[in-house]
Structure formats: structure tokens, C-alpha cells
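Structure, as C-alpha cells:
The complex appears here minus one protein chain, its other protein chains still in place.
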Amino acid sequence: MRAVGVHDGLSAILAQNHGFDALWAGGLGICTATGVPDAGVLSMTELLDAVVRMRRVSALPIIADVDSGFGDVNVVQRMVRLFEAAGVAAVCIEDKQYPKRNSFRGGNALEDPAVFARKIAAAKAAQAGDEFMVVARLESLIAGAGLDDALQRAAAYLDAGADALLVHSRARTPHEVGEFAERLRALGVSVPLFMIPTTYHRTTARELGELGASAVIYANHPIRAALRAMSDVLDQINRDDTTTSVETEIATVNDLFQVVGTDDLLDDEPWLGLLEQESA
Amino acid sequence: MRAVGVHDGLSAILAQNHGFDALWAGGLGICTATGVPDAGVLSMTELLDAVVRMRRVSALPIIADVDSGFGDVNVVQRMVRLFEAAGVAAVCIEDKQYPKRNSFRGGNALEDPAVFARKIAAAKAAQAGDEFMVVARLESLIAGAGLDDALQRAAAYLDAGADALLVHSRARTPHEVGEFAERLRALGVSVPLFMIPTTYHRTTARELGELGASAVIYANHPIRAALRAMSDVLDQINRDDTTTSVETEIATVNDLFQVVGTDDLLDDEPWLGLLEQESA
Amino acid sequence: MRAVGVHDGLSAILAQNHGFDALWAGGLGICTATGVPDAGVLSMTELLDAVVRMRRVSALPIIADVDSGFGDVNVVQRMVRLFEAAGVAAVCIEDKQYPKRNSFRGGNALEDPAVFARKIAAAKAAQAGDEFMVVARLESLIAGAGLDDALQRAAAYLDAGADALLVHSRARTPHEVGEFAERLRALGVSVPLFMIPTTYHRTTARELGELGASAVIYANHPIRAALRAMSDVLDQINRDDTTTSVETEIATVNDLFQVVGTDDLLDDEPWLGLLEQESA
Partner (left out) sequence: MRAVGVHDGLSAILAQNHGFDALWAGGLGICTATGVPDAGVLSMTELLDAVVRMRRVSALPIIADVDSGFGDVNVVQRMVRLFEAAGVAAVCIEDKQYPKRNSFRGGNALEDPAVFARKIAAAKAAQAGDEFMVVARLESLIAGAGLDDALQRAAAYLDAGADALLVHSRARTPHEVGEFAERLRALGVSVPLFMIPTTYHRTTARELGELGASAVIYANHPIRAALRAMSDVLDQINRDDTTTSVETEIATVNDLFQVVGTDDLLDDEPWLGLLEQESA
């Protein structure tokens, strides 16, 4: 399974049109699109609103990246109820202390494993149906706490009810996450395992699958593509004082109409008759 | 003055960083980013919410593209109060009947000029302060009703209190909008005049200024750039089964941090102390 | 079945606690709580947001009062998708022209039956699951168009796919709605029929059931109770310069805690330990 990080309705539609299997409603992408740092300042309901906008335009399962859960166990329980009711397939909670900073920028301390296990248990207790999943995201490797810490935490979180694990690493190769997967198997643990190859991007999804990944998440490429492209276009307009040189490099207005289904609109409206008169 | 059409917080920040003078909160861009057709289906408050997200991250004046005003005069008055209170500089109302379709796709009938003038008057009567502006957008040229119609409407809308005009055209050259500007001047009318060179993009902003434009609006280039770039990146990931080939073509994760001001965060928090211990 | 008109989370909880069977998310109540006239100025998504707040705190089925559907068939289709996805059981669309005014204040013209039937058909075509219901609300009796008109419209709307009817009347007795029900039965039509005894309130729900009502809706009593009580309390505070005389007439602070389930919070949090130290 391949998931792609999306940040708005358009990117959600594109992910679906390109055949990806799931949407990763990623904190970094959504915060960046919103214009705020990915540092725990976006509220739980702002994230939810962004996710709802994705849900409305794509049928793919959504995995919501909910940082460390936005607060204590009561906040986590309300969050699960709201996200499940909104049609989200899974939330991914990471074992950092609240408030968080993005994992790639120093970031903050690991949560106490027992406290985090309680969050997982509270999350699972809050869901109404059978299908909602809680993914526990392990930050041990990012925080430099090592593989043993990650494995101990994995066991505790699975005991608490976690349905899946996401093991995060910023190594340039998948050796860490591969070894994690192998040791997990060696312990007889069989559970969906997610990987995010942001730094070890030279390894293919197929290879990560062979290493033990159930799912690969391309967490933030659409927003990074959009940022670069929009910057370049604004640069060119500044340079040329027209948009002529960018016109062939960007989507057409008609592409915009197509991608959101303008042709699917019902159009035998009374006012269309008026229109025909008008244009006649 | 050059305004650029933006659709979210990130594009609003980029427009400001690139030295543009104003933000055009354009219906086509915002609808596309949301994933819905630009056909009157996005509600007034969904547009407002999108505009508020721009307002929070950019200090540039915002001109909101409010289609035909979302309903009758009472709806228009509430809309003006809400947008003005949200810190929007201007709304641009177009003289089409409700519900609308995007001007470039057939679109719907022109509104009766007297009915539309009442909308303008209602909008102006609703504003609380002195600075808020109501821009009347003339669709006569798009609808094929001709220059005389546009000029008669312009006079009626200015009489009703419009603070500025936007004359829209889908000609490949600016001859129509230039002639409109010239005849307006000949009538002794002096009013800010906006132009949107989507189709006559070979003419520079400077040249449009010489033709009489007070402001030029690049209405939808950022979203078009984003759509193309995101599609291309997803294509490449599909082709390669990794993101390696796209990594150098897109912004870095660090670029994402920079653009939203992550470095401006206050960071002498107690938990940072804990973090240092942890990483030690 | 008895439904009660609610306007926020608290009233939704109370309706459930008092044993009612369904929530009527009524336009008049929600607009009044919001502070705007019930005249088509509240947007579709503002209504939806209010309904979502009810959905989050009550398990009762919600019937959303969506006026004439907020726009054309495309708006109606998007509305159905959004309300269904939000967990709403039914929308009730009335056969008035857009924009609407509240039925009791003159109000506006009846919609053309064929145009309205298209709205119903569009609504039904848009729903994703099998359980969502579209209720057609007949305003013929309010508009003075008579019983024959109501019956012809009922037939057309049922043909178009309506799952239920709401027949509205402002007579002081249920003779009109009773006769409507009887003639419907005489035509061999069997369909859920809703009644709103705002003006014919002397007739019990049981009696209305005998007349043919499948469901009775008390459309706006909670908001009317709240308005009167809040006004009275503010009057008394003004008169007395203290709240002493109102304290026994209003709920206690502890009642507020109880009604929203404060006792159900998980409270073995680490910080509670700190609290105990603090209070010791």
C-alpha cells in the first residue's frame, strides 16, 4: 500500500487520480498550506477541518497525522470520536511530549512509554465502530533512543491496543527501519508496519515492502512540489511583467475545470435557457 | 498595482514574499484547491473561511472575488459585514445572475443592471468603516453584450456607489479593455480600474497601466502551477517507485520550515531543556 | 415519533435526555441562536456546522431543515453529500423559491412543482448510502394555494423520489393537515408524514398520530424557552444589581457540569497528582 501526503482537496483528488491507495493527512503539509509552523500551533479542529475537506472530495482511506494527540487522554478521546465520525480511517499518534515540533528539526522529548500507552488505550476505548485504526508512531530512532527502546515501546503500545505501527527514521538508508521490522518479526509480532522514506528515498516501495513495510507513505511531496512551482512562477512573472513564459509550464484553466469535475455538473437549469437567449 | 490570485495560506505568503501588492482571493483558485467546481456551489462562509486563513498569514490587502454576491441584497449586506470584519480590503461582485458559472465556460446570464446596482448600493450601505471598497465586475464583454452595455452598466454601478471597476474580457489582446478605459476617460469618469490578463497575457502590466489599468490581477497562476507540479511529481513517483528523481525538483523540507516562519518561534521552552537531556 | 427542534449541543443533549426520538435541526432555532434572521442569509455550511455540533453530542437521528436547498440542483447535490457524510439522517427541503423567508412572515413564492421535483430527484441521486432520507416539505397550505395543490405536489415529489412528506399549516386546528392525510390515504399513498403543530398546539401528539402523522415536530420550543429565560434573568440582574434572586430559578453550575458529562472524564492524569499536592 502506498499513501501520499496531501494538504487540501486538490491534492487529495490528484492522489486518487494517480492510483495511490490512501491519503496521509500530514501535519507538515497541512500546516505549511495553512501558513503556520508544524509546531503544535494548529488546533485539533483546524486539522480536522482540513481532513474533512479531503474526505469530501476523495474516496480513499485517510490516515490523519495527529501529532501527539493534542492534549491529555480526554482530548485524545474527543479527537478520536470526531475524526472517526468524520469518516477518517485511522489516526497516527506519535510518542512525543506535547507540544511537539517537527521531527526533523530537533523536536522535543519522547513521551513516557506508560503515559503514551494510556493515550493509545484511551483512543481505542473511544472509537465507536470496529474499523477505525489507531497507529502508534515510534520516534525512538529520530530521538536517538535506539532500536531497543523502539521495540520495547512497540510492545507496550500494541499491548495497549494499537492497530499498527509507524517507525520513523531519518537515516539515509532503510537499515534502521529494516532491522526494526526484522526484530519485530523475530519476536513473533505481526502487525501492519508503516514507513516514511523521506530521507531513505533511494529505496523503492517494493524494496521497503520486502524489508517488512505494509505501507509506504510519501509524506510531503505534493506540498513541496507546489511550493517550488508557485515560487518559480511568481519569480518569472516578476522578471517578465507578464505570464506568457509560464503559460505553457502550468496547468490550463481548463485543467482546473476538469480536475474538480466541472463536467459532471447537472446543467439543464432554467437559467441556462436565459443564457442561450443572452448569447444569441 | 499587481495582485496575484491565491488560494491558501502558503500561496498568500509567497505572493507577499515575491513583492506583489495585493492578494486576489479568487473563486476559481479557492474552489479548485477545495476540490469543487467554480459554479456557485462553495458557500459564502466557505469562501470567507479561506480568506480568513490568508488574512492570518499575510499583511497584504485582500480583494475577495465574491461572484454575484451569493444571494439577494440581504445576503450581500451580511457578506459585506462579515468580510469587512475579517479584515478584507475589498469585495469584487460580478454582474451575473445567481447561481454563477465560471466566466470562461459559457457561464450564465448578465444580471439586470438595476437589480445589480441595488446590490452595489446595499453592499456600500452595509460597510461599517470608510476604507472598505466594493468593486463592480463587468461581464458584458465576456457575455458578448458589447462595450456600450459595459459602459452603461459602469455608469449605473458607479452611481450606486461602486468604488472601482473590474472589466473582464476573454479577448487575446487588450483592445477591448483598452477601449473601455479610453471611453470611460472620455466620459470624464475617474475610478480605479482592474484588469485580469488571463487571455491577453502577452501584454505586460506596464503596458496595461498605460492603457488605463490601475491594477492588474494574475488571477489563477499559483494554483495552475501547483496543479501541474503535483501531477508531475505523482507521475514520477508512480514511474520510479521512489521519490529520488523528484527530490531535486521540489522544495526541501527545510524550505517548508522557512517559508512559514518556523525560525521565528520562541524556543526557550522548559521542554527544550528536557530535549537536550534526551539527545545528550 | 416525536422530534424536537434544537439549535446547539446543549439543546440536543437535553432532547435526548428527555426521551425524544429525533432532533429537528430547525432553521428558525439555529438562525436565532446564531443571531441572524431566518431569511436565507445563513449559509449552507453554517447550518451544516451547527448540525455537526449536534451530531457530536447526541446519538438521536437528525432531520436537517435545509429550507429550499440553498441554491440550484448542483448545490442541492453537494448539500446532500455533505449532510449525509456528517451523519445526518434526513434533510427536509421545502418547495419555496430561493431565497426564502420564514413561513410565518409572509414568506416567498412557491417553487414551480417541476423545478422542485428536479431538486428532490437530484437530492436522491446524490446520496451515497441507502438510509439517508429526503423529506419534501409542502408549503401550499401556508401560501394559500390549497389542499389540491398540496396533493398534486405531493404526488410529483413522491414520484421524484421523496422518502417522506412534511405538510405545513398555520391553521389553529389540525383540520387542514388531517384532511391532507386522509386524502393521501384515499389515493392509496402510504408514506411517512410529518406535522409541525406550532399553531395547532392544542392537539396532542397522540391525536395527531390518529389523524395520520408519522412524526410530530416541536420545532422551536427550546430556543423560545431559552430566549424568554435569558431575558428574564438579565432583567432581574438589572433590577437587583446582584444575581441572588435568580440563583434559585436557574440551573446550578453543577447542573452544567452534569449535563455535558464532566463526570465521565478520565481523571487519573499525572497532573491530578500535582493537584492533590497543591490542595493538601
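Some points to look at:
When the chains are written out, they are named A, B and C in that same order, and each has its own residue count from 1.
Following the convention adopted for this analysis, contacts are C-beta pairs under 8 Å (C-beta built on N, C-alpha and C of every residue); 3 or more make two chains touch, one makes a residue touch a chain.
Computed from a predicted structure; not experimentally measured.
Counted over the whole complex, the shown chains touched by the missing one are A, B, C.
Residue A:71 is the one among A:71, A:87 or A:192 that touches the chain not shown. Residue in contact with the omitted chain (choice from B:38, B:72 or B:163): B:72. Residue-wise, the contact with the chain that is not shown comes from B:55, picked out of B:7, B:55 or B:168. Across C:25, C:47, C:89 or C:110, the single residue that touches the chain missing here is C:110. Interface residues of chain B with the unshown chain, by the touch rule above, are 55-56, 72-74, 77, 81-82, 85, 87, 115, 122, 265-266, 269-271.
On the side of chain A, the interface with the absent chain consists of residues 36-37, 39-41, 43-46, 70-72, 74-75, 78, 98-99, using the contact rule stated above. Against the chain not shown here, chain C presents residues 4, 8-15, 18-20, 28, 31-39, 53, 56-58, 97, 99, 102, 104-110, 143-145, 197-198, 201-206, 218, 220-235, 237-238, 240-244, 246-247, 249-253, 255-257, 259-262, 265, 271-272, 274-275, 277-279.
Just so it is clear, only the chains that are shown with their structure count from here on.
In summary, the pair chain A and chain B forms a contact in which both copies contribute largely the same residue numbers, shared numbers making up over half of all those used. Averaging Cα coordinates per chain places chain B and chain C 36 Å apart. In chain C, 72, 74 are the positions where the chain touches two or more neighbouring chains simultaneously.
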